[in-house]
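Here the complex is missing one protein chain, while the rest keep their positions.
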Amino acid sequence: MTNIIDEAVIQLAERFQLPERVVNIEELPWVPFTDHESCYFKPLRFDLNTGTWIYLFRIKSNQVLGKHRHTGGSVIGYNIQGRWRYEDRSWVATPGTFVFEPPGDIHTLITEDEEVVTLFILSGALQYFDDDNQITSQDDIYTVLKKYRNYCTHHGIAIREDLIY
Amino acid sequence: MTNIIDEAVIQLAERFQLPERVVNIEELPWVPFTDHESCYFKPLRFDLNTGTWIYLFRIKSNQVLGKHRHTGGSVIGYNIQGRWRYEDRSWVATPGTFVFEPPGDIHTLITEDEEVVTLFILSGALQYFDDDNQITSQDDIYTVLKKYRNYCTHHGIAIREDLIY
Amino acid sequence: MTNIIDEAVIQLAERFQLPERVVNIEELPWVPFTDHESCYFKPLRFDLNTGTWIYLFRIKSNQVLGKHRHTGGSVIGYNIQGRWRYEDRSWVATPGTFVFEPPGDIHTLITEDEEVVTLFILSGALQYFDDDNQITSQDDIYTVLKKYRNYCTHHGIAIREDLIY
Partner (left out) sequence: MTNIIDEAVIQLAERFQLPERVVNIEELPWVPFTDHESCYFKPLRFDLNTGTWIYLFRIKSNQVLGKHRHTGGSVIGYNIQGRWRYEDRSWVATPGTFVFEPPGDIHTLITEDEEVVTLFILSGALQYFDDDNQITSQDDIYTVLKKYRNYCTHHGIAIREDLIY
């Protein structure tokens, strides 16, 4: 019988495979996401090939995060701790809630009286609205990378370059 | 000032956007992944567009899962509970460990004396080796979907069709 | 011998598979991309799951398209006809040139004295700069979808809803 994967292919694959990546959140700082001390993140991956990033996101209790649009990308979230919801939607994320938001979605995230920790996978850009529904600023993979790098630099923390791949 | 997103685009986006999806793991059964009662999953998403699936994976303590290759796809894992490792690698996944394994990776997962729960995002196919390094079986998005549907049918559990998107 | 794909999986796959999609460019109009009559597109796919779109892009000869940034997404191009380049780069796309531009790339496309036709795969958003390097407008999957739908509506052309998937 001919095996469907021949040994030479496995050897070639092993030679060319990207390296595996492993990081534990204990090794990463909580980086402020904004100036308001309302939310923080631990970066897990910056995929510069697609513009997708993955982070653990922590939001203080009783916060209303700025209304924003996910332009050109989607959101996947897996909630680990606390309860949160999007304004004007009927569901509440509790521990173990998995969420998909499609590209273009506009929402305002609201926490309750407990701190929230959620794993998020994001692509595209987050564009923030002011009260007149004008876009005033945005985040994408590079602004998040910049927040992380600047925070590490300012606090003398070694930057994990292996999060970029 | 001209806004960079005009209102008509937002209205069109709202009309065409895919629906958001929300599921909590409390609403899902632990589906046996194999016949060996060693591992179980709760499906979170079946992306039939790309062949990517997301599930919460539970592995009993002191297990050695079959050696397999991730053919044509990668693995992303975020470990939530317990400790596990891949045979012959130096790192151990503990709660909060984030892992990326590249397409083509071959590994054997081993748990310690505690049950493991990990969130996995998988694409491509898992191909299982026998002791002679022959591929004897494989899983892909459709076999996982089949395990889930069959389990629900046999146990009178309503199938969550909204996990497919 | 046990086959690695059992018949029941193939039957389930056939039941759940997304439908195939087929379109020929002859069936599609050239939709103006801007008001300047400089470039046109034939949409091939709107992937609302990821925000990626694919189109055949036609640019008139001797054009300088507006400087823009690919925020949150990449560009893949396969040039079919004509010659074009990005300002201040040393290479020229000719028929058969394949290009990858990473997320965040900023460029200005320039055509020569022949009309250009290129297949592009785009994700994220295109953000256009004015002369003061301010972002004045942007395109994403929804603005492109809107251009296409409006054009069809105004010209009495049936909208190909099957391009959306």
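Chains here go by letter, A, B and C, matching the order in which they are written, and residues are numbered from 1 within each.
The definition used in the following text is that a contact is a pair of C-beta atoms (placed from the backbone, for glycine too) under 8 Å apart; a residue touches a chain by one contact, two chains touch by 3 or more.
Keep in mind it's a predicted model, so treat the numbers as computed, not measured.
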| item | value |
| --- | --- |
| Contact residue for the chain not shown (choose from B:65, B:141 or B:163) | B:141 |
| Sole contact to the chain not displayed, among A:20, A:47 or A:115 | A:47 |
| Touching residue (missing chain; options C:44, C:122 or C:145) | C:44 |
| Sole contact to the chain not displayed, among B:49, B:62, B:133 or B:153 | B:49 |
| Sites on chain B contacted by the missing partner chain, in the whole complex | 1, 4, 48-51, 71-74, 102-104, 123-125, 138, 140-142 |
| Interface with the undisplayed chain - residues on chain A | 2, 4-5, 8-9, 12-13, 16-18, 47-49, 127, 135-138, 142-143, 145-146, 149, 164-165 |
| Absent-chain interface as seen on chain C, which is shown | 1, 3-5, 7, 10, 13-14, 17-26, 44-45, 54, 69, 71, 76, 78, 80, 89, 91, 93-94, 96-106, 119, 121, 127, 133-135, 165 |
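Going forward, only the chains that are shown with their structure count from here on.
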| item | value |
| --- | --- |
| Farthest chain (mean CA position) relative to chain C | B |
| Chain ID, smallest distance between chain and overall C-alpha centroids | A |
| Cα-centroid distance, chain A relative to chain B, in whole angstrom | 19 |
| Whole-Å gap between the CA centroids of chain B and chain C | 31 |
| Residues of chain B whose C-beta touches two or more other chains | 4-5, 13, 17-18, 127, 135, 165 |
